[in-house]
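For this depiction, one protein chain was excluded, whereas all remaining protein chains were kept in their positions.
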Amino acid sequence: MTVPISYFLVLAAVLFCIGLYGVLTRRHLVIVLASIELMLNSVNINLVAFSAIGPYADITGQVFSLFVITVAAAEAAVGLAILIALYRNRDSIDVIKHDLLGTDKEKSVSTLQ
Amino acid sequence: MLAFEATWSLMTPEIVLGALAMLVFTIDFMTGIHEKKPFIGRLSIFSLLVTAVLVLVMNPQGGQIGDTFLVDPFAMVFKLIILVGVALVIMMSMNYLDRNEDIYQGEYYSILLFTALGAMIMVSSADLITLFIGLEIVSISSYALAGFKKHNIDSTEASIKYIVLGGTASAFILFGMSYLYGLTGTTSLYEIGAAMPELFADYTVMIMISLLFMLGGFGFKVSMVPFHMWAPDVYYGAPTPVTAFLATVSKLAAFGIIIRVFTLGFESIYAEWAFIVATIAAITMIVGNFIALTQQDVKRLMAYSGIAQAGYILVPIATVLNNFSITVIIFYSVAYIMMTLGAFSIITLVSEQSGRKTGMDTFAGLYQRSPYMAVAMAIFLLSLAGLPFTAGFIGKANIFLLAINGNMLWLAIIMIVTSIISFYYYFGVIKQMFMAEPKPNAEEIKVPGGIQAVVTVTLAGTVLLGILPNLLLDLFTGFNWMI
Amino acid sequence: MMGNILLWLIVVPLVGALLILTIPREYTNVIRSLAGLTAAVALVLSLVLWGMFDRGAAGMQFYEQLEWFTLGFMQVNFEIGADGLSVPLIALTTIVTLFSIVASFTIEHRVKEFYVWTLVLLTGMLGVFVALDMFLFFLFFELTLIPMFFLIGIWGGKMREYASFKFLIYTGLGSGIMFITFIVIYVQAALVSFPDPMSFSIVELTEAYTEGAAAGAVGGAMKGGMFLALFTAFAIKLPVFPFHTWLPNAHVEAPTAASMILAGVLLKMGGYGLIRVGFGIMPDQAARFATLIAVLGVINIIYGALLALVQTDLKALVAYSSISHMGIVLLGIASITEAGMQGAIFQLVSHGFISALLFFMVGAIYSRTKTRTISEMGGLSHSVPVLAGFMLAAAMASLGLPGMSGFVSELMAFIGIFGAPAEILPQAVTLGVIAVVGIIFTAAYLLWAMQRTTFGPPKEKYAGLVDAKPMEYVPMVGLLAFTILIGVYPFILSDVINTTVIDLVSKIGG
Partner (left out) sequence: MQLAWLIPVFPLIAFLILLFFGRLLQEKSAYVGIAALALSFIYSVLALFERVGGETYTYVFEWMTFGETSLTMGYEVTALNAMMLIVVTVVSLLVHVFSREYMHEDHRIHVFYSYLGLFSFSMLGLVLAPNILQLFIFWELVGLCSFLLVGFWYFKPEAASAAKKAFLTTRIGDVGLLIGLVLLFNEVGSFAYADIYAAVENGMVEQPMVTAIALLVFLGAVGKSAQFPLHVWLPDAMEGPTPVSALIHAATMVAAGVYLVGVMYPVFLASETALTVVAYTGAITAFFAATMALVMTDIKRVLAYSTISQLGFMILALGTAGYVAGLFHLMTHAFFKALLFLGAGSVIVAVHHRQDISVMGGLWSKMKITSVTFLIGALAIAGIFPLAGFWSKEEILASALLNGNGFLFGLALVTAFMTAFYMFRLFFKTFTGDYRGAHDDEDEADGHGEDDHHGEPHENTGFMTMPLVVLAVLAVTAGFVNLPFIGYPLEGFLTAGLNLGDQPHGELWLAFLSLAVAAGGILLAWAMYYKGSISEDFFAAKAPAVHKLLLNKYYLDELYTAVFVKPTVAVGRFFWEMDKGIVDGMVNLIGRFTSTSGRTFGKTHNGQLQTYGVVSVLGGIVVIAIAFVLRGYFG
């Protein structure tokens, strides 16, 4: 008995959402980056599932997922590098503290009228 | 479909650029990391120009490598835009880098070369995987570039914001792509496009989710509303030449793939998504221009302006998909890259000479301090605003023509009204330059050669295309953009 | 091509501006003379044009068409020409500009830029009046925004920034509406004529809409919408109530020379566009909306006059008087008679001279008294009799005293409105009567203003004021002379206009 593809798809969707949730809510930057990895991996599940038991199963999906893994790794590497630079500058990797670039109240004054 | 039989010569420019980028990278390693390396900059520019020549020489006949790598006029023109754009970015960066000791010059140049390569691959790809790889080359390089001043708080913060949001966007694109692959069993855009009508009938929701996820992800790159949130902060925090790069090359390349994917893959269900794009275009124009009104910082202002400009470019896509609309988009892209790069090079110049500040008031009395730069900046801004005798005007006028011709009157009206609202902030900068008195301690501006060159080239382009648009339009009209 | 005088007209000011750019900013006198010379050359050219113009011929003269660019099936040309409608306005433009340049010889602040912008403005204005391609027309129309923005923004009064931005955005919005409408007009015609190519040529489109393919094919509702949009666009420029509020701000803040040009020429572009494009291309719609236009015209007359009556700032008063006077233009156009149309064009020209003169006088007085508040003036006839005299003459011209140009235009407009065909304008007589009553208000506010400024007991603080300087006589005498010339012998103007007007009005019948 094969597991229906919809199980995988739902799993992937759930993982994707969990990852998204993590990105949007966690204050620790490393966890945020990890959450992105989670999202990317949910894509991998999709790809591999389709590749194995999808309506048009073929090898392309697995190849694709390899590319995704590679890219995810590269992204994580760059992300962590930046994170370190950030930490050196600010002594913190709390997401909330990094809000220096927002619209400054003083910077934006209405000039119409 | 054996890849070995493909005409690899089509890929010559990419291969050569890749090799040259490696070369630059290697030379950089060999010459020590902290030095000023103007020769590497020149070498990079040289590489880009060589590649551009190769594009011109090798690509006109067109062709494809196994459904994966396409060479057509669309790709060719976009590649030229990208190459010239990156070359201009490097040119304007050279003086900037000399003044910012914390940037490793060699890496900077080579990474820019790689982004150019990635962007070239992006616009040439007809396959989801190739496309994704090209996109990620550009993206990851951009993340690094945004944080290149690694001891600068703003720069690193911009970078981390960019990577987190950009990574998420990539995930969305991939998620969309995975559905597309799963439902068709292929990653070739041609095959997907062929299967689309039937597929849409069967799996409406999944196809639409896939489409919208991809639109959202690409939309992030072109900073269309509501996926524009990163742009102001990243534009503001990143080193100014990098901002210029993000605002031009990165954005236009993303437009390239939007057009490519949606034309090849989703053309048959155009009616299903055109109005979404139209809505997004409208919102983008409104939000971008409205927020820009209240900005007091030039880089943030340019960010919002860039958002609004993205909205303008979306209008033709929302109106009709054919050769004509692509002509309009590409003409506007050329105009856009000219005026935006010109403006950013002057912003770089001015902010560097005002202690790295980018407030609107740094432009006060620029006309007294450097008349040429002030006039040039004014023309770039007028062009961005879409006033006559500039390339921006012709570009916008073409978009109007298209929109009205395509029964998108409401979109045209929103576009023109928001354009006129944009007068307010563009002229706000002009007001600073011409009407305000310079600050007491403001020094005479010395214009470095690189910036002078960029400004002159882009100014010439902006004005020339404004007066004689047929130089390009006639050429473009003859193209059959997508094979 | 090289022989086309219209082309020279556009090019000359531009060349002048470029030449001035090459002169170092310290040589202010050289710059001034060069600017004056350029404008004088333009004036001479326009007078030559006036002389060469064939009065008897309908249609465009000095016609020139060069391909500019194509976009798909759309052809945009560089197409210029002049007829009886544009020739007087071209002359008006060069005259007013020359005088405003002379009037601004007193400016000491950033002289070079001032004249560069003025000459660019001149190019734009002349361009509007000679352009026969809608695209080109719009280009020049929009081009005039930029110099005027700077003229107000750099050399203006206290609220100059607000005023210049308001001018820019407000009239820019008008241009935007105009542009969209132009394209709609074009596209509608092009769709009908497809696959025959169609250009943006006003001449060609006029033909298409009046007797050609598009005449019957484009729907009435569509056409009505297009006309109203076009009307709105030009109404903002003219300006027509309720789109007039940018004007007082702009005028009050603008430097004298800019006010002269703004009132003298820029407003005329609205009237010109309305006649050339709105009326020219869609005469049937003009007839359909005649009542609306006439009513707005009457509102303009009365409303502008009533507001002028209660102004405390002399310049604002003159600004509102402009609004009032532009109502005459609308009234004349709405009558759709030869007399009315003639009156409208006369009013464009006449108000150009008169308002320029008025603004010059206000500026000259302001430069002495340092106030524009009416209540603070008084007794100027004693301290500056010559200026006061010219001020009075200008006021008389403005209130439509016979023997001056304003009267002729009002008379023509009234003949037109009272003689308007009943099927087009059923309420013509009522509207006409109300409008004529408006000229009582005009007399009232002007005379009241004169009473409070030039008349009255001499004031101590104005005792030492210097009367008119030689340089000031040039614009004063010049503008007044033109006003009187047209008022005394309007034939010189009507002769030029008439054939075109007959041609325009005859389209209603066919």
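Points worth noting:
First chain written, first letter: the chains are A, B and C, and each begins at residue 1.
Here, a contact is a pair of C-beta atoms (placed from the backbone, for glycine too) under 8 Å apart; a residue touches a chain by one contact, two chains touch by 3 or more.
All of these numbers come straight from a predicted model, not from anything done at the bench.
Touch, as defined at the top, links the missing chain to these shown chains in the whole complex: A, B, C. From the options B:100, B:152, B:168 or B:243, the residue with contact to the chain not on display is B:168.
Here the missing chain is touched by one residue of B:27, B:153, B:194 or B:293, and it is B:293.
Between the chain not shown and the residues B:229, B:409 or B:436, the one that touches is B:229.
From the set C:398, C:454 or C:483, the residue in touch with the chain omitted from the display is C:454, counting the whole complex. Although one chain is hidden here, its contacts on chain A can still be listed: residues 20, 23-25, 95-96, 98-103, 108, 110-113. Considering the complete assembly, chain B touches the hidden chain via residues 160-161, 164-165, 168, 204-205, 208-209, 212, 216, 220, 225-230, 232-233, 272-273, 275-276, 279-280, 287, 289-295, 421. Counting the whole complex, the residues of chain C in touch with the unshown chain are 166, 169-170, 241-242, 244-246, 303, 306-307, 309-311, 337-339, 341-342, 379, 381-382, 396, 401-403, 407-408, 411-412, 414-415, 418-419, 432-433, 436-437, 439-441, 443-444, 447-448, 450-451, 454-458, 489-491, 494-495, 498, 501-502, 505.
Keep in mind that, in the parts below, only the chains that are shown with their structure count from here on.
Leaving out chain B, the touch network of the other chains consists of the groups A | C. The chain closest to the protein's centre is B, with centres computed as averages of CA atoms. One finds 24 Å separating the Cα centroids of chain A and chain B. Chain A and chain C have Cα centroids separated by 61 Å.
Per-chain Cα centroids separate chain B from chain C by 43 Å. Annotation for chain C: no residues touch 2 or more other chains. Listed for chain B are residues 424, each touching two or more other chains. Within the complex formed with chain B, the chain C residues making contact are 68-72, 74, 113, 135, 138-140, 142-143, 145-146, 149-150, 153-154, 161, 164-165, 168-169, 172-173, 175-177, 179-180, 183-184, 187.
Contact residues on chain A toward chain B in their complex (touch as defined above): 5, 9, 12, 16, 19-20, 23, 29, 32-33, 36, 39-40, 42-43, 46-47, 49-50, 54-58, 60-61, 63-64, 67-68, 71, 74-75, 78-79, 81-83, 85-86, 88-90, 98, 100-103, 107-112. Residues of chain B that touch chain C in their complex: 324, 327-328, 382, 387-389, 393-394, 397-398, 400-401, 404-405, 409, 412-413, 416-417, 419-421, 423-424, 427, 431, 434-435, 468-470, 473-474, 477.
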